[in-house]
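One structure, as structure tokens, below. Some questions next.
A single protein chain has been omitted from the complex, and every remaining protein chain is retained in its original position.
First chain written, first letter: the chains are A and B, and each begins at residue 1.
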Amino acid sequence: MKRSVIDILDLSTEEIESLIATAQDIIARPAEYAHACAGKKLATLFFEPSTRTRLSFEAAMYELGGNVLSVTDAATSSASKGESVADTARTVSCYADIIAMRHPKEGAALVAANAASIPVINAGDGGHCHPTQTMADLLTIRREKGAFSGLTIGLCGDLKFGRTVHSLINAMARYPDNKFVLISPEELKLPSYVKKDVLQEKGIPYEQTTSLEAALPQLDVLYMTRVQRERFFNEEDYLRLKDSYILDAAKLKAAKGDLCVMHPLPRVNEIATDVDADPRACYFKQVLNGKYMRMALILKLLKEAAQ
Amino acid sequence: MKRSVIDILDLSTEEIESLIATAQDIIARPAEYAHACAGKKLATLFFEPSTRTRLSFEAAMYELGGNVLSVTDAATSSASKGESVADTARTVSCYADIIAMRHPKEGAALVAANAASIPVINAGDGGHCHPTQTMADLLTIRREKGAFSGLTIGLCGDLKFGRTVHSLINAMARYPDNKFVLISPEELKLPSYVKKDVLQEKGIPYEQTTSLEAALPQLDVLYMTRVQRERFFNEEDYLRLKDSYILDAAKLKAAKGDLCVMHPLPRVNEIATDVDADPRACYFKQVLNGKYMRMALILKLLKEAAQ
Partner (left out) sequence: MKRSVIDILDLSTEEIESLIATAQDIIARPAEYAHACAGKKLATLFFEPSTRTRLSFEAAMYELGGNVLSVTDAATSSASKGESVADTARTVSCYADIIAMRHPKEGAALVAANAASIPVINAGDGGHCHPTQTMADLLTIRREKGAFSGLTIGLCGDLKFGRTVHSLINAMARYPDNKFVLISPEELKLPSYVKKDVLQEKGIPYEQTTSLEAALPQLDVLYMTRVQRERFFNEEDYLRLKDSYILDAAKLKAAKGDLCVMHPLPRVNEIATDVDADPRACYFKQVLNGKYMRMALILKLLKEAAQ
């Protein structure tokens, strides 16, 4: 039965567990999976550039023994001839076995999933969802902290527009005994609908602060985010705020010895490079974990589609 | 002996039969072909974007077990340094075993074929030829209607500039007992040289009309085409004409129960989406058939080149 993943909440906590188990088995025994998708094709259908995400999906498919149809210019080709996303998805269904799609418009992945006869994985639709990034985050937390519970999780930077932060809160809110520390300037605070609908609704403890240094000592996980120039209406605000929440080796001295520092990448300067060699720096591990979780998800969806 | 395919008429009717037989065998027994081109490389050399065509060739090569060298930006790379198409073709001959080439200029594929030491398949050269699209059309007609004879074939929309329409007329004019119904506005009528040199020359019956609804009841095949904005000198003419020949579920009620509705895609709005679920809608089948015919052609040309 064909099935698509548009939002991280499309996957139950049981399914997340199962995907993590598969990813860990892939890490332990990669050779067992080297031909798992032989003869299958992944189409990476990107309507806006995101080389990092595209490569992660393509590397995942190759490590499963499959092949890749790569479309980096979807917006300037079919779409420029006036074709709908639905028709593009239906056409690509004739060529590939599974689609990873990136699109600047919210909801585009869902439209594609409804039209396609093969599974569609949302690889980012505007400021909306990017479930495989959250899967990468979850595997990283599990591998570094051993559990999804009992954690004090700091989220720092752009909490207003940061898609990955909202998804991670949604995902972690399904596990008990966690606490969130929301660290941001006033202008980039977590939207009240997230606080209300997710944190307050579920009775999850959280605190808000504008000081990274004050928050740091109590954290088990620190999720840093990029402050994107394109989110700001004027250049002045961007320049003033982008450097406000920079983590460096000096600040890190006040943190726990087993803190897990995460970042969805690319970073600009939110994390100084003098942090990179610290064993608590986990952001490049996140990159690797993202590949393994994408492998697990591709395997799962192709298996379900064949049933 | 190396051989290229630039025009659909480069292939005899016997060769078309043989390619159709191969395509049907591929459909019936795909596993038999899954490694047929192992170790071989197809270069898709695209001097203008055509993602749909490129993916069809690449999917075809992967389903034959081969690999793909993909050049989507041929125009902005080598050509920008002043390199000739002939030199590009000669260079790519050092890297690949077969080339599928798309170019905005008529005749470019022939220039490449003459220079290359490997087979070249024309994947569209300007408004000129696009033989593998016609091959997709032919396989669709054969699979849907069972024969290439005794058919009343409607061609609707832009018959003046529509490359696929001219090629299909050329291809079908080689089979007996067919009749063409040419449905278009005055401004986009089939050029008189096609009528004279092909239809009249061979004594093939045809009629011209401006009314899709009047023509519909008698048709066995209806080939819809896109009215391309870039073909018009002014926007007004485009807007007035583009919606003139739209097929929808209501109009389709007057058609035969076994009508075969075709379209080379992408469509803009020439066929309403309420037609998609009708069993007579064959345009997504055409997409699949295009892949199978490209597989058959790649196989044939690589086999001949090896002899």
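We take it that a contact is a pair of C-beta atoms (placed from the backbone, for glycine too) under 8 Å apart; a residue touches a chain by one contact, two chains touch by 3 or more.
These numbers were taken from a predicted model, which means no experiment stands behind them.
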Open item on the list: Touching the hidden chain in the complete assembly: which of B:Val5, B:Ile26 or B:Val92 does that?
Closed with: B:Val92
Open item on the list: Using the document's definition of touch, tell me which of B:Asp7, B:Asp73 or B:Asp278 contacts the absent chain.
Closed with: B:Asp73
TODO: Kindly note down the residues of chain A that lie in touch with the hidden chain.
DONE: 34, 49-52, 55-56, 58-59, 62-63, 70, 72, 226, 228-229, 265-268, 273, 284, 287-288, 291
TODO: Write the list of chain B residues that the hidden chain touches.
DONE: 39, 41, 43, 67, 69-74, 76-78, 80-83, 86-88, 90-92, 94-96
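Everything that follows uses one rule, which is that only the chains that are shown with their structure count from here on.
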Task: Where chain A and chain B are represented by their mean Cα positions, the distance between them in whole Å - done: 40
